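Take a look at the structure set out below.
Only a single protein chain was left out; the remaining protein chains are all shown in position.
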């Protein structure tokens, strides 16, 4: 049991990482990766949602008839996402403003529903909780790495603090849309190249 | 037997769905209601801070202090053509002198409406400063209009303004720097600045 829990925790971080192996769920968060601060908040929101949605769904899995399964899943996810939205709006209004619609888009993040379908539907709540958490973290750290490079190269700062000083010319392309595509592609390239060896 | 299967086929899913929906909605509504006051307070605070910032008053760190300072220094004058916030200097609205006239200047942006707060010196020709209340510009590009250097450069400028490329450090009183990579947003805010200038001129005619 204990070893299964550990395994559940570790696989999504590497071998079966949702982002660079399965390329899932990048839509909702990629757009905010041009600032590390926003990415951190967004990633925490995703982790919160995947963890608790998997957990909740796993508790209910035996009660729910098959034909309304998808509806219940969507409802559970939407509930947690609205909670994230309300909490951000109340306690971090400035970041909430910047994130705009992307908080709501966690609902359609394929990872959340993917984990519920693939794991929580057939596993006990405890394990599902760990699986959700691990998938969220596996997803989150990749996006944080992308955000780190985009903010560093695009604005010369990390979390708003100047790193390079005045001589640095910002690579504006990094904070613009194409930057995320290139950084993610290079990241996948590096990781896959190392895995092959 | 048929009855039971009808129940488990049709009725049970509906009941379960309804129960889950009710639980979810009441949970969300509860959280919403418990934070509502905070949200409204936050929204009010954004406007208050913007008025004080634009007028060049130093903003205290605590929320209660901001409210207090705003109460003391700012007089809201509701007008037919829109609200004007009159900011007084040391001494407040009873004893101090008028430092700035501020009003909300809306205009289209690249993605949606931009709401700017413009503050003018008592001559109603010179910007005391500006702040943005609402904007949906591209993060990292157009949204840089909210960065301090961009807002600060408006202090003491006289509309109608023209824009120079970013980094020019325009010093003439009718010139400001644009934002690299966000030429459309720069155009939009420029026209909002100039519209605000016209509005200020109108206020002057009305005898402020």
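Read from first to last, the chains carry the letters A and B; within each, the first residue is number 1.
Here is the rule we go by: contacts are C-beta pairs under 8 Å (C-beta built on N, C-alpha and C of every residue); 3 or more make two chains touch, one makes a residue touch a chain.
Keep this in mind: contacts and distances are computed from a predicted model.
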item	value
Identity of the absent chain, which is to be given by its UniProt protein name, from "Hydrogenase 3 large subunit", "Ion-translocating oxidoreductase complex subunit A", "Cytochrome aa3 subunit 2" or "Acyl-CoA dehydrogenase"	"Ion-translocating oxidoreductase complex subunit A"
Sole contact to the chain not displayed, among A:40, A:59, A:105 or A:121	A:105
Hidden partner chain, touching residue among A:17, A:50 or A:79	A:79
Positions on chain A contacted by the hidden chain, ascending	23-28, 30-31, 71, 74-75, 78-79, 81-82, 85-86, 100-101, 104-105, 107-110, 113, 173, 176-182, 184-185, 188-193, 196
For chain B, residues in touch with the removed chain	24-25, 28, 32, 106-108, 110-113, 136, 138, 183-184, 188, 191
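Quick note on the criterion: only the chains that are shown with their structure count from here on.
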item	value
Cα-centroid distance, chain A relative to chain B, in whole angstrom	30
Residues of chain B defined as touching chain A within the complex	8, 12-13, 16-17, 20-21, 24, 27-28, 31-32, 35, 38-39, 42-43, 46, 134, 136, 138-141, 143, 180-181
In the complex, chain A residues that touch chain B	31-32, 34-35, 38, 60, 63-65, 67-68, 71-72, 75-76, 78-79, 82-83, 86-87, 89-91, 93, 97-98, 100, 154-155, 172, 175-176
